[in-house]
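Structure incoming, see below.
For this view, one protein chain was removed and the others were kept in their places.
Going by the order they are written in, the chains are A, B and C; count residues from 1 in each one.
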Amino acid sequence: MVKVGIVGGTGYTGAELLRLIAGHPDAEVAMITSRAEDGVAVDELFPSLRGVCDLRFSVPDVAALSSCDVVFFATPHNVAMKLVPELLAAGTRVIDLSADFRIRDAALWSKWYNEEHLCPELLDEAVYGLPETNAEAIKSARLIACPGCYPTAVELGFLPLLEQKLVDSQRLIASAASGVSGAGRQAKVDNLFAEMDGSFKAYGVSGHRHLPEIEQELSIAANEAVNLTFTPHLLPQVRGIHATLFSEQLDPNVGLDELQFLFEKRYADAPFVDVMPLGSLPQTRTVRGGNTCRIALHRPQNRNTVVVLSVIDNLVKGASGQAIQCMNLMFGLPETAGLGSISLLP
Amino acid sequence: MVKVGIVGGTGYTGAELLRLIAGHPDAEVAMITSRAEDGVAVDELFPSLRGVCDLRFSVPDVAALSSCDVVFFATPHNVAMKLVPELLAAGTRVIDLSADFRIRDAALWSKWYNEEHLCPELLDEAVYGLPETNAEAIKSARLIACPGCYPTAVELGFLPLLEQKLVDSQRLIASAASGVSGAGRQAKVDNLFAEMDGSFKAYGVSGHRHLPEIEQELSIAANEAVNLTFTPHLLPQVRGIHATLFSEQLDPNVGLDELQFLFEKRYADAPFVDVMPLGSLPQTRTVRGGNTCRIALHRPQNRNTVVVLSVIDNLVKGASGQAIQCMNLMFGLPETAGLGSISLLP
Amino acid sequence: MVKVGIVGGTGYTGAELLRLIAGHPDAEVAMITSRAEDGVAVDELFPSLRGVCDLRFSVPDVAALSSCDVVFFATPHNVAMKLVPELLAAGTRVIDLSADFRIRDAALWSKWYNEEHLCPELLDEAVYGLPETNAEAIKSARLIACPGCYPTAVELGFLPLLEQKLVDSQRLIASAASGVSGAGRQAKVDNLFAEMDGSFKAYGVSGHRHLPEIEQELSIAANEAVNLTFTPHLLPQVRGIHATLFSEQLDPNVGLDELQFLFEKRYADAPFVDVMPLGSLPQTRTVRGGNTCRIALHRPQNRNTVVVLSVIDNLVKGASGQAIQCMNLMFGLPETAGLGSISLLP
Partner (left out) sequence: MVKVGIVGGTGYTGAELLRLIAGHPDAEVAMITSRAEDGVAVDELFPSLRGVCDLRFSVPDVAALSSCDVVFFATPHNVAMKLVPELLAAGTRVIDLSADFRIRDAALWSKWYNEEHLCPELLDEAVYGLPETNAEAIKSARLIACPGCYPTAVELGFLPLLEQKLVDSQRLIASAASGVSGAGRQAKVDNLFAEMDGSFKAYGVSGHRHLPEIEQELSIAANEAVNLTFTPHLLPQVRGIHATLFSEQLDPNVGLDELQFLFEKRYADAPFVDVMPLGSLPQTRTVRGGNTCRIALHRPQNRNTVVVLSVIDNLVKGASGQAIQCMNLMFGLPETAGLGSISLLP
């Protein structure tokens, strides 16, 4: 039984970790922290966990946390990097769901997050937690930097094309949309039901923090610096990311069926990537609550632009599910353990 | 392994049976029928089941169905009663999610459903599938009439009060609201997103088919004919029933804490009824996808009216989950088998 | 041209006053205040007003406000009562959309609002701004206390029955539901989209501040103290209140068509009350953005309980529209001036 600690348990990724680990055959949550809710029963904040979780929130304490086999950080950025060095020193492995260790270049991180990085020496060691590219490194990692939600959907959609140098790496476009749970459980007027319902908008168009992360990972895949235009949008729904990816084929003679074959082969061993039949139109609800990424390929009018559609649940494959997938690899468990829940439809 | 057949698999309760049985340790779906979709892969209609279910719909055939241990009818009313006699004769047990066998009085059934009942001789044998009242009879039943969704929420909320004769049985009021999945997966203008979103209405105010069913069951509990005003409403959401139940206390000296104690005792052994602490306000999302009914008691201003709040997921405890709970009892399985999924929150 | 000042312009009722007065032929907004947004352009906060409103928010100043013909308070409770005495002294008329002057009994007000009333001497003078009962008093009033949103829907539905003593005034039940805009434009976790979407709940069951207001007004109509059980619910939609009202007929021989006739007669001269044909099921969307209250009558199973359905837009007839209707009466304008916008459907 893997003994899990969770730092920052009052947000949506924390609640999702609780839900998923409650159904995990080989892991259990030993402690969950929150300064604000210290002493409060978890199921008072999240009544959906009544009868399932009898923990109470406690103030984060490194000594106590280090008694766990692994600690998940389900915090905003800038929290994990304060506690991780001590936990690693105590021999506890760490899976960070925040942005603190995603970007390998400390200066680039500082530019986008407007503060200095507190432990740049760990950036090299941190493993980017996308099992579809880094499974081996994840298995032995002490510190996992879980990918962002948009990056997961965008990278899984572009990777096969860039790895095979089939598209123009300088003209990548990602038009993506997310449900609002990605913005977290924070009291903001902009995220009120009365502000969001029945409306749609782009945001972060001039620059979103997931851009450098995506470009970093796609550049590794392409083996050259890529150029991406990334436009996120906010959907009037709770869960789900849909990425619509545009790229130009370098060789117009490569057929769409060849691309389809390539994707199927690339993800043949990936239990959570579903390459749908040609012509499919993935809906975000088909992955709601599940850890699957569904991908479909199109080439409109048989012209030169490849359109890849990629959907995930931002809180599962885009956060807590992927974190547990990493944990499974780290502790030698089946990669799919605890991640079998089927999406509600309708 | 219980071998299951499903008649009418293209609707929401059929899809929900597939989802739940896919996660059931001791049951498996052997066949699923649909005349309209004969030959179509189930996961084409419900992409959320890709990788989970590889069945195809087939035309209903009694001979084939009777090779199953149990057949679920996830059909509109008026289908089950045509096939059930043959299936029972062949030794197959039947769990009917439709209304065909819920009302014991054939004449009353005919009045509300505007047609004659085809096998009134089975009405006496049919067991009303509410495990919280009929567990013993369910265990040995050949034919289960699963309660309607509203009836489940309303009955569980009123039962303890009526069984103990604590409230005026002639002045019961149930103001209830349901998500639209209760109306099924049928193409109707009224249920279009553009017709329903951002709006709320009552319906069936002058008479709803669930009224005679609820009055029948509450009368059994009260041991006298009760009088209920039942007003259903349609919510702009997919899943969830919320019943707000009003009744007048007969003895004003009985305290609210006594009522709370009574409810807790009544449902102490019911794994799927959660009597919440006094003052709670159950939200439908806390039971979404789960088989739990959450109940909370109030007595506004300490006056004489008891208000019971009761929430369920109409497709789970209100239909397919309850049906599986009955199956578990019928086949000697743990009552909670396959019903452990935790609600998504958010 | 009536010169209007608005105190508290950053909330939803303030925005709604701006929208409605922008289309009013005989009134214009001269100033709108907000301490927090002092100096900010109104259309920056509310882009829907771009090209329509070129005001900026300013700090509230009694001297400046008293240059207006009328000042609307679109504030939380406890603000108006601080400024109203001075404004009245300066000869400015006041329409208060908050709760400060709705309850005639200062002690009762204090009990429900947990603070002392600052100008109890004005409670007698304040006119309850429901034009369907108080039109004459409104015309000459210096100070209007606009009804709450739930009270408007509930009172208009019960008034004819109580005025004619047709139902048992001791057994009134109102099960009502509101869109979340009624909770205002405040950053609260509970009102986030991710917390509300796809879910429904009751709230304030044990006691809601609109209860004493409704009982006060219904008691005036009934000419005796009434007893109401009032249960509000929160809908996953932005606008709209739906009240489902239950009462027991005193004389079972009075037919439903007589009740219908009574309602039609009672509201024959009320331009904003639409008594729909018998059997109608009013939807909240049919009054969205409009000042109309639509009412329909039912008597389920021809038993003894009358069910009245009443819908309004909480921000229009339940707040800003009703306030403008009062203003029209106060300044001798046509009662419907500026209130003609038709609901969007879909």
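Rule of thumb we're sticking to: a contact is a pair of C-beta atoms (placed from the backbone, for glycine too) under 8 Å apart; a residue touches a chain by one contact, two chains touch by 3 or more.
Since the model is a prediction, treat every value here as computed from it, not as a measurement.
K.L.:
Which of the chains on display does the removed chain touch in the whole complex?
P.N.:
Touch partners of the hidden chain, whole complex considered, are A, B, C.
K.L.:
Taking the entire complex into account, which one of C:S58, C:T92, C:T152 or C:S181 touches the absent chain?
P.N.:
C:S181
K.L.:
Of A:V4, A:L17 or A:V238, which residue touches the hidden chain?
P.N.:
A:V238
K.L.:
Using the touch rule from the top, list residues of chain B that touch the missing partner.
P.N.:
Chain B touches the missing chain through residues 12, 179-181, 183, 185-189, 191-198, 236-238.
K.L.:
Residue-wise, where is chain C in contact with the chain that is not depicted?
P.N.:
Given the touch definition above, chain C has residues 12, 15, 19, 22-23, 46-52, 181, 185, 197-198, 238-239, 274, 276, 280, 282-283, 285-290, 292, 294, 340-346 touching the missing chain.
K.L.:
Considering the whole complex, not just the chains shown, which residues of chain A touch the missing one?
P.N.:
171, 173, 175, 177, 179, 194-195, 197-203, 205-207, 211, 227, 229-231, 233, 235-240, 242, 244, 246, 248, 279, 281-285, 288, 298-301, 303, 305, 307, 309, 346
Following the convention adopted for this analysis, only the chains that are shown with their structure count from here on.
K.L.:
What kind of graph do the touching chains make: line, ring, star, complete, other?
P.N.:
Chain contacts: complete, every pair touches.
K.L.:
On a C-alpha centroid basis, what's the spacing between chain A and chain C, in Å?
P.N.:
So the centroids are 46 Å from each other.
K.L.:
Using the average of all C-alpha atoms in each chain as its centre, how far is it in Å between chain A and chain B?
P.N.:
37
K.L.:
By the touch rule stated above, which residues of chain C touch at least two different other chains?
P.N.:
In chain C, the residues touching two or more other chains are 179, 194-195, 197-198, 236-238.
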